[in-house]
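The complex appears here without one of its protein chains, the remainder shown in place.
Right, subunit A next:
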Amino acid sequence: MKNTIAERIFDFLKDYPPFNLISKETLLEVSKRIEIQYFEKDQIIFNQNDTPHEHFYIIYEGAVRLYRFIDNEKHNLDICDEGDLFGLRPLIMQENYLMGAAANEETILYGIPISLFNGIILNYPKVSQFLIASFATNTRDPFSDKHKGKLFANVSSIQKIENSFAETQSAKYSKNPITCSIETSIKEASMIMTKHIINSIIVAKDYIPIGIITDKDIRTKIGTGIFSIFDPVSKIMSSPVVTFPEKITVAEAQIALLKHKVSHICITKDGTDKSELVGILAEHDLNILQTNNPMFLVREIKYAQDAETLKHIRTKASELTKGYLEQEIPIYFITKVITEINIAITKRIIRLAIKELGQDPPVAYAWLAMGSQGRSEQLLMTDQDNALVFENVDEDSYLQVKEYFLKFATLITQKLHIVGFEYCPANIMASNPKWCLSLKEWKEQFKDWVKHPTSDKILLSIIFFDFEYIFGDKELYNQMSESVFKYISKKQTFLGFLSKATLDNPPPLGFFKQFLVEQDGENKDHFDIKSRAIRPLVDAARIFSLHHSLKVNNTIARYEKLMEVESQNKDLFESCANAFKILLQFRTLQGLTNNDSGKFVDINNLSKSDRLKLKSCFKPIKNIQDSLKLRFNVSQIP
């Protein structure tokens, strides 16, 4: 039967989260069961400690004020406006209202029956994910501390969420792969491969994988006459093999193939090359579009002969990012893939530079990435931030060595620029003599920054302490990062200075939940999502990681690690990681849409649902900043 009113309600609900995540049929059913209520200004909707209603509410028109009495004093907690949900948590938790709600102006509410919604939460993981995100940001609410850890205790669907991500789909691979022994001749192995029509064969002993031979080995090592077909397979096999446990996910497989630059992964019982072989996963098993997959791009990068070709490939990678975001592939996975591509490009450029200079580097060195690239968080083309460390050399040869590396670095930065990585406006690049140093000089530099944290040195430490190894001698990098932890552990007040610096960042929201926008300049009335929302989270993760000497740079990975080492603050770190993921995805989409860095967001052009999404990320920011303040004695810092 036609239901005009329900259709009209449906039209309203469908634009707001979490209703935008529900199928049309289900939402229409929900719409048929809505109750509509009208409230005058200041009329009470429910009182604190009231038993929960049968409905929770979405504001159709007007605004609602949430408040709480503490010691007979009324505190206004929040103002909700059109499209905001409220009064849901007590219904799920089956407890009385923690806050009171009153109409802040003339208000029309849609009441949604909780009986109907419980089923939706169970059947739509994305809905519960949205609710968790919006509740999680409230878990640190000082009034609800007692709920820590038991939020959603009675909603079993929550566990399912993580598994619904495409990232965690398990990859399909061939079971019971064909093997041969190490004594087998190449000719025999080739005949087995031909008979079974396979492009690889695993060399194994008692089902323990030792090595692998692929079509390519036979082409490059036999066809060229380097080895004879009567030689044993051990002569041409790749060994050891890359191994993974049985539960490999598509994301892990893609990353492993990228990282190790192999076309096959051996699946073993416990994931090491010391346990029994159970399968083989080949690149084509991942079954993804050929020209638009990261592995294809990485291979293209490896064969690129100039920066212009690399630029073209990087453009394709941008399209890839866009596609991933549209498919709602988790941001963590996307950043990993894009980072691998960026690293591959940088490495290729370094190789091209060495070739162009016609002279190998005189001593060991390492190329380092800083900032967002160092943290593996680069999705868009941003500035290049890099540095170079070279082995300690004696005074006589120092100048000559440094001269080489400066020339080398200048060439590399030029090429990166051609690819599309803008020069760093602050000149934090390896081509700058200040950031092209020997290991000894770097250590002194770090020591000085930690010991004498003036404001300019703090800014530099923020950038440099996120450095990541890209190419060259990894040992140099290891020694650098260990020195940082050593100096900081000796002078913990340094972290107080870092905390103070990040707390100076402008907060995202003003009084009454207004977005704080830029006051003047070309970005007037735009919201600076990078400085006001993303950076505070990145900074906090860095400070806590330095405090615990964690050797991770990626912000999400840092929060995940922090959840382990400070299990008592698990909720806080988790809400930060979630908020960060949402913000990064947001910024990237903005950037791709507007073809810029996505730093500024035009609030007025945002949909209501996007505005809500953004706002939901701000509570963790405040909570982690409060935590920094206490932990690192910021009030003691001059």
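We adopt the following convention: contacts are C-beta pairs under 8 Å (C-beta built on N, C-alpha and C of every residue); 3 or more make two chains touch, one makes a residue touch a chain; residues count from 1.
Just so it is clear, contacts and distances are computed from a predicted model.
Chemist: Write down which listed name, "DNA polymerase-3 subunit epsilon", "Stage V sporulation protein AC", "ABC transporter ATP-binding protein" or "Na+/H+ antiporter subunit D", is the UniProt protein name of the chain that is not shown.
Modeler: Choosing among "DNA polymerase-3 subunit epsilon", "Stage V sporulation protein AC", "ABC transporter ATP-binding protein" or "Na+/H+ antiporter subunit D", the correct UniProt name is "DNA polymerase-3 subunit epsilon".
Chemist: Of A:Arg33, A:Lys221 or A:His548, which residue touches the hidden chain?
Modeler: For the chain that is not drawn, the touching residue is A:Arg33.
Chemist: Tell me which stretches of subunit A touch the chain missing from the display.
Modeler: Residues of subunit A in contact with the hidden chain: 1-6, 8-9, 31-40, 61, 106, 108, 111.
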